[in-house]
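All protein chains but one are shown in place.
Chain lettering (A and B) follows the sequence in which the chains are written, and residue indices restart at 1 in each chain.
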Amino acid sequence: MNSLPCSPGVDFKKLSLMEALDLAVTVEEEARDRYVELADALSIAHTPEASEFFRKMARMEEKHRVALLTKRRASFGDRPSTVGRLQIFDIEAPDYDTVRVFMTVRQALEVALQSERKARAFFKAALAETTDLEARFLFAELVAEESDHEAYVLAELARQATDPWGDPPGDPADYSDEPVSQ
Amino acid sequence: MVVDLVLGMAGSGGDGVVSAGESLLAAVSSHGYHAMMTKSFGPQIRGGESSCRVRVGTVPVHNPGGALDAAVALNWEDFLKFGAELELAPTTVLIHEAKAGPPPEALVRRGAMPTEVVAVPITELTNQSAGTEKAKTSVVLGLLCGWFGVPEDGVRRGLEKKFAKKGEGLLETNERALKAGIEHALANPLRSTKRLAPPPTHSPKLLCDGNDLCATAALFAGCKFFGGYPITPSTEVMQTLAKEIWKYGGTVLQAEDEIAGIGAALGASFAGLKSMTATSGPGMALKTEIMGLASIAELPLVILDVQRGGPATGLPTKSEQADLFQAAFSAHGDVLRPVLAPISVGDTFRVTVEAFNLAEHYQTPVIILSDQEVAQRKETVEPIDTSRFTIEERLAPSASDLVDYRRFRHTESGVSPISHPGLAGGSYLGAGIEHNEKGDPTASGAEHARMNEKRFKKLEPLQHRRDLFDVLGPSDAPFALISWGSSAGVAREAFELARAKGLAVKLLIPRLLYPIAVPVYREFLASVEAGLVVELSHQGQLHKILRMQLDLPAGLRSFCHSGATPFRPDQVLAELEALAAVGVK
Partner (left out) sequence: MDTATTTCGATATPKDYSSALKPIWCPGCGDYGVLQALYRALAAIGRPPHEIAFISGIGCSSRIPGYTTAYGFNSVHGRALPIAQGVKLANPDLQVIVAGGDGDGFSIGGGHVAHAVRRNLDLTYLVMDNQVYGLTKGQLSPTSPKGLATVTSPLGSLEEPINPLLYTLAYGAGFVAQGTPAEMPGLTALIEQAIRYPGFAFVNIQSPCVTFGQEEQQMRAHKAHLRPLASLGHDPSDQLRALDLARSYGKELHTGVLYRNPNPPPTYDALVRERQRALAPEAKDRSRLLDVFLQK
């Protein structure tokens, strides 16, 4: 079976277009949920700007998911999805350890950048493994789209760099109170 | 003829003194007498000295009594060790092994020497009749039959029961020894004329100790889980349940420590079962944190504390009533939990069932504050009509409760419907952390205040549980006795003696020790000018709690002493009379 480490149980050699679409939808769904989770954690931890940025990312991933889902429904209707969340591990979703209390928006952008790159690499690898022509075409499209996302994040980063305040030096936590005990 | 007889004996471990006491108790109870037996041992695990005292009456006996009517010493060395348990008076008939010689100087120096001291060649009689020294106590039983009117056929039946399984020979041997004892007694009449009057009726009775009855009551109440750790003097409860509970679909877990014992019991309650743990003072201290958890998580749990002398190891085999503060107050945070105390072996049944009912009804830990004497003395109990008991179950959520289920919903009574794992729609987070109605953790002071109020409010009806108090005597009496636990039986007898002497006294015996039922005490104390709160502790803990929560009459004072030696009715009577004498002036 030709599976990738972060998507155990998915056999790319035999992947059909519908299965590839299901996979892509699930990847976007996971990324959306993760951004919401991280945004929640950051907002509880009084890091509102980064939190807000992650919510924006969540909205973006949701848009992408809906687009893919529409495509899938158009071709294959409401047949149950062939890929479940149990087979998807942090493909586009940022790892939990990428966030920190009091992180800046710039740092949050870096997280998103890494995630988009991670996703692109995944779809690229999938493209290499997959034999079905239509599925290959989809993965190629996804690689391109993730590149676009990456470009968007890079542009945002560039805009941030012109921020007259810049990033605080060192660990942002140095400028804060101790975390509050329960 | 006397209606009440107190017999005591002491010997070394191998003499079978306690076993003889058991036979005696079985004999008289099967004849319809009321009786109780207390035993006392040296510190050795096996082979130490031992003693027992049996009080027999044609009327109910409420306590082990005062000085002995008859004392049997198999040897002086062992007898002397039980000075407090086997108290002598000039009226006592002191029977001793002849070859031990006359009473030693140490005994004479104590004073109150019996005027009638009888030497009996017990060993010689045993050897002649039974051909072995081992049947010594059967000779003693024979002496008691011959001299004091202990029913001979009852003793004989007792021997049959005891030795039937151990082989013909052994039974015959003991029967010969019994006969020799009786014949010796008849041939050598006493000067004393104390002979036990025949019992008024032949009604059958239960014979058991408080721990046995507690375990049985737990099964009766529907207890399905026991988690505990061995500790004197409560272990028999776990031992009994460990034999029986499986039959009823229950489980006993002998845990690795006191904390795990109550932890497992609480877990079982969380899972929906009626559950209990048992311990003594030191174990209570260890269980305190989880008792707090049970309170805040509002989980039913019964905790038996069989009190012994403390603190720490203290006097592990002796009774004391000094855990009341611990039971009522040992808590972190604002906690209110019911504390109940049985006053006798028979009372343990009712109190245990009540404890389960309160725990389930109010979703709270409930402490049964027994004590070593009530727990371990063996006593005749009038048959209990179990059909008059109701058994309470916890309030289950209705279908509408399970729509957006709120486990800690504020209700008028303060009691909220409780779900348990396995019930669909009832999932919630049980927590030691403060929580909102749903059970979700909160750090809000206002929420905490509301929840504290709920947890206190639900127990308010206990203030009016008059049925958990015995009130005896004229309602306008100026003198009063208040007593609880094993001391209550002594106070009861002192009260009866005082009433017989014409003293205007009344008696209050609470089973509900905490929360203090203020209206009940107020009503009782309205007429009282002076009185005694009788309890077996150095501090007089109930008296102190009453002072804290009520305006007591100036003349109501504590009458207490440290544990190990129970009060005697005559002591309490004398104190009461002295108080009344001052009060009358």
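General remarks:
The rule we apply is simple: a residue touches a chain if its C-beta (ideal position, glycine included) is under 8 Å from a C-beta of that chain, and two chains touch if they have at least 3 such contacts.
Since the structure is predicted, the reported quantities are computational estimates derived from the model, not experimental observations.
For the options B:Cys208, B:Ile231 or B:Val306, the residue in contact with the chain missing from this view is B:Cys208. Among A:Ser16, A:Thr98 or A:Ser147, only A:Thr98 touches the chain left out of the display. Checked against the full complex, the one of B:Gly430, B:Gly473, B:Gly531 or B:Pro569 touching the unshown chain is B:Gly430.
One of B:Leu253, B:Ala564 or B:Leu579 touches the chain omitted from the figure, and that residue is B:Leu253. Considering the full assembly, B:Ala265 is the residue among B:Ala177, B:Ala265 or B:Leu556 that touches the omitted chain. Interface with the hidden chain, as seen from subunit A, comprises residues 5-6, 8-9, 37-38, 40-42, 44-45, 47, 84-87, 89-90, 95-101, 103, 173, 178-179, 181-182.
Contact residues of subunit B toward the unshown chain are 26, 29-30, 204-208, 212-213, 216, 219-220, 224-225, 227, 246-251, 253, 255-257, 259-261, 263-273, 275, 289-290, 292-293, 297, 349, 380-381, 383-384, 386-387, 419-433, 440-441.
Simple rule for what comes next: only the chains that are shown with their structure count from here on.
Note: centroid distance subunit A to subunit B, computed from Cα atoms, is 69 Å.
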